[in-house]
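Have a look at the structure below before the remarks.
Every protein chain but one is kept in place in this view of the complex.
Right after this comes chain A.
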């Protein structure tokens, strides 16, 4: 099953309420994915300081981060390391200093929080109510393809600032994984959704924009999927050809929201006047700040 919610703010006055609004949405899709959850937050200064690169890590804790010139924060099982250097430089330093840790998110202004357990419990452990920012995505997971661990949780963030969350299952992910490995791409998990994220990152690196990359993903991947992809300044949704997995988009002057079910939108401010619609199969919808 799995549940997806995402919120892309247009009205900066809502930024202090981002986490609280997302928490309300997340609770409504927890039944769709009670085993684990993950959250991507863009623009929270306390998690990912403005003007710095941040990497989000699993498998370590702040006491192990003996690196100079970095800021360290932690939420639940995730350790966030930030420094005023390019993301790639920071990621390389972190990988060398903490070889056993898994980098689950990278980019300026982006924090990824993941964990195993009920999504509402995790939201409290992460302090989601107090999170601020301009954009956030959350995923509740009911695992079908691979193990229930924090590393298997969505979002998959494998490229600077880019996150992908997936509801569904890819049928030909093993074939595409082999092709990507042949092209030199490395994987962190055996999750089918990570193949989607790596494929998209590979296309972005080759010069595609998100829309074009997602259209290529639709051509190449078989299976069921509703995908929500976010970057530092955009938010995009696409579904498979027969739209097997649910998706709703709601849009107002103040925000754009996407959710698996209407009830996750029901508490957003001004939803009564929102333009609510279901994305058409294989059509890419995107919004840019």
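Keep in mind that, in the parts below, a contact is a pair of C-beta atoms (placed from the backbone, for glycine too) under 8 Å apart; a residue touches a chain by one contact, two chains touch by 3 or more; residues count from 1.
To be clear about the criterion, contacts and distances are computed from a predicted model.
Undergrad: One chain isn't displayed here; going by UniProt, is it "ABC transporter permease subunit", "Heme exporter protein C", "GXGXG domain-containing protein" or "Succinate dehydrogenase cytochrome b556 subunit"?
TA: From the choices "ABC transporter permease subunit", "Heme exporter protein C", "GXGXG domain-containing protein" or "Succinate dehydrogenase cytochrome b556 subunit", the unshown chain carries the UniProt name "GXGXG domain-containing protein".
Undergrad: For a quick check of understanding: of A:118, A:216 or A:263, which residue touches the chain that isn't displayed?
TA: A:263
Undergrad: Based on the whole complex, identify which of A:34, A:223 or A:246 touches the chain you can't see.
TA: In the full complex, the listed residue that touches the missing chain is A:246.
Undergrad: In the whole complex, not just what's shown, which of A:120, A:218 or A:276 touches the removed chain?
TA: Once the missing chain is taken into account, the touching residue is A:276.
Undergrad: Name, in rising order, the residues on chain A that touch the hidden chain in the full complex.
TA: Touching the missing chain: residues 28, 242-243, 246, 248, 261-267, 276, 278, 280-281.
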